[in-house]
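The structure appears below as structure tokens.
Note that one protein chain is taken out, while the other chains of the complex remain in position.
Chains: A and B, in written order; residue numbering restarts at 1 for each.
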Amino acid sequence: MAEEQYPARWGMVIDMNVCTGCQACVTACNMENNIPWVGEDDAGYGRTMHWMRIHRTWSGEELEAKPTFQPVMCQQCGRAPCEPVCPVFATVHSLDERINVQVYNRCIGTRYCANNCPYFARNFNWFDYSYQIPAPMNYYLNPNVTVRRRGVMEKCSFCVQRIHEVEDRAKAEGRAIHDGEVQSACAQACPVDAIVYGDLSDPESRVSAAARSQRRFVLLEELGTHPAVTYLKGEGNYGG
Amino acid sequence: MSEKIVHMALFKEEELEEVGEALDVLRGMGVPEHDISVISGVPFSEKMLGRPMSWTRVPYIAMVGAVIGFLTAAFFNFGTPTLYPIKVGGMAIQTIPTSIVLQFELTMLGLLISTFIGVFVETISPSYGPKGYDARITDGQIGVLFEADADLDPALHKSLTGLGAEMVHGTEAKKLWVL
Partner (left out) sequence: MAAEAHPIPSAHAESAEHEELREQLMFDPRPREEMNRMVMEAMTETTPRYWTVVGILAVIVAVCLFGVWGWMIFEGTGTAGIRRPVYWGMFIVTFVFWIGISHAGTFVSAILRVFKAEFRRPFTRAAELMTTFGLAAGALYPLIHLGRVWVFYWMIPYPNARWLWPNFRSPLEWDLMAITTYLLSSTIYLYLPLIPDLAMGRDRTSGWRHIFFKTLALGWRGTEAEWFRLKTAINIFAFAIIPVMFSVHTIVSWDFAVSQTGAWNSTIFGPYFIVGAILSGVSAVITILIVLRGTLKHMTYFIRLEHIDALGKLILIFSMAWGYFFFNDYLVSWYGGYEVTRSILSLHASGPEAWIWYCMLCFNVVIPWLTLWNRKWRRTPWLMFIVTVLINVGMYFERYTIVPMTLAHQRLPFDWGTYAPRVADTFIPIGSFFFFILLYMLASRLIPLIPVWEVREGQEAHIIRKIGKTHIPSVSDLD
């Protein structure tokens, strides 16, 4: 008998104490989610499409400046400011995974959601970037993820395609999902396990235990967005 | 029953008092109010000429339109989220503060569009009173149209031209529009 899985709340904990800023998570995310390359000019102008980016801040005097790294992606807010402002319901709150989903084929490209996101975690397809990939190079694209065309908003989806894959398999096998079975691309790639990904609604999952740590903080807490991503202070980044 | 012909007495716009006296003459001759019509290029209130007030149903049509607009907005705000509930931003499915905007806008839209429809329908509907027109009306003349028995003709002609009017006998209803 398959155990009835109550609505999950997928979340993430990122430990700043061990993050080295190696960008393996960014690369893995790009590969998993068919994120297009925009070219040198557009990248220089600030139009990179990385769903996940490493915020690097410098502290200290010139010769002793030290960077601190903070991976930031869509925080999958519980009270997302991006959701109510879309005029066509292209970004909505999913009731099963309790994350914020972006519906590519409904988006008409008003970009209001991106303006309203306090973390500026959203990216917009300014041109048909993906259509410029010459064959046979386009075989690297992940068939599980839509390739977006111009005029459409996109953002981190917590690898929802992986969630569904595991859910389908679990349902077919008549069992519940084990903790750690679903791994987002970034969590899977991180060499130091700085990213812990799992179901926050399960109090015994690894991610829930990590989220209860004393070092926890969330980005821009004063805005009341209730993000699903928790950061742990450490290594000069005292957060908050 | 003697034949009734439509006559028009044209006065200059400044001669408003003469128009009033002409109307008295007509009433004295027994022409009923509903057989008299005053047309002008500038609006004159009926009170100025001692005429009965006209009526229009445009305000009522406007109210009906406003109600329709209000109900449409109520459907959009509270009906559509029930038909296809989509959760956004941690808000309830049906929110009152956000619905006020649409309620107001569609009510006003209904009010204003139905006002125009009312004016349009009333204008193209057949009207009472003698028909007739002369292009000089828009050039600053006031026309008093009246239907009178043919035998009253010479007396009316004399008294009205005495007041300074230009008489046009037997004006026909011109086809001023497609209907």
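We take it that a residue touches a chain if its C-beta (ideal position, glycine included) is under 8 Å from a C-beta of that chain, and two chains touch if they have at least 3 such contacts.
This one's a predicted model, so the numbers in the text were calculated from it and none came from an experiment.
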| query | Which listed residue (A:K66, A:R150, A:R175 or A:R212) would be found touching the missing chain in the intact complex? | reply | A:R150
| Among A:C86, A:C159 or A:V182, residue touching the chain not depicted | A:C86
| Quick one: which of B:G28, B:P43 or B:P154 touches the chain that's been left out? | B:P43
| For the chain left off this view, which of A:H55, A:H164, A:R206 or A:K233 is in contact with it? | A:H55
| remark: By the document's definition of touch, the residue of A:G109, A:G180 or A:G234 touching the omitted chain is A:G109
| field | Residues of subunit A in contact with the chain not shown | value | 42, 45-48, 53, 55-57, 72, 81, 84-89, 106-112, 114-116, 118-120, 123-128, 150-153, 219-220, 223
| note | Those residues of subunit B that touch the unshown chain are 13-17, 20, 37-46, 48, 51, 53-56, 58-59, 62, 76-77, 80, 83-84, 86, 88-89, 91, 95, 98-99, 101-102, 104-106, 108-109, 111-113, 115-116, 118-120, 122-124, 127, 129, 133, 135, 137-140, 143, 176-179
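Please note the rule applied: only the chains that are shown with their structure count from here on.
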| request: Spell out the residues on subunit B that touch subunit A in their complex, using ranges where they run on. | output: 86-91
| field | Complex contacts: residues of subunit A adjacent to subunit B | value | 78-86, 89, 91-93, 95, 226
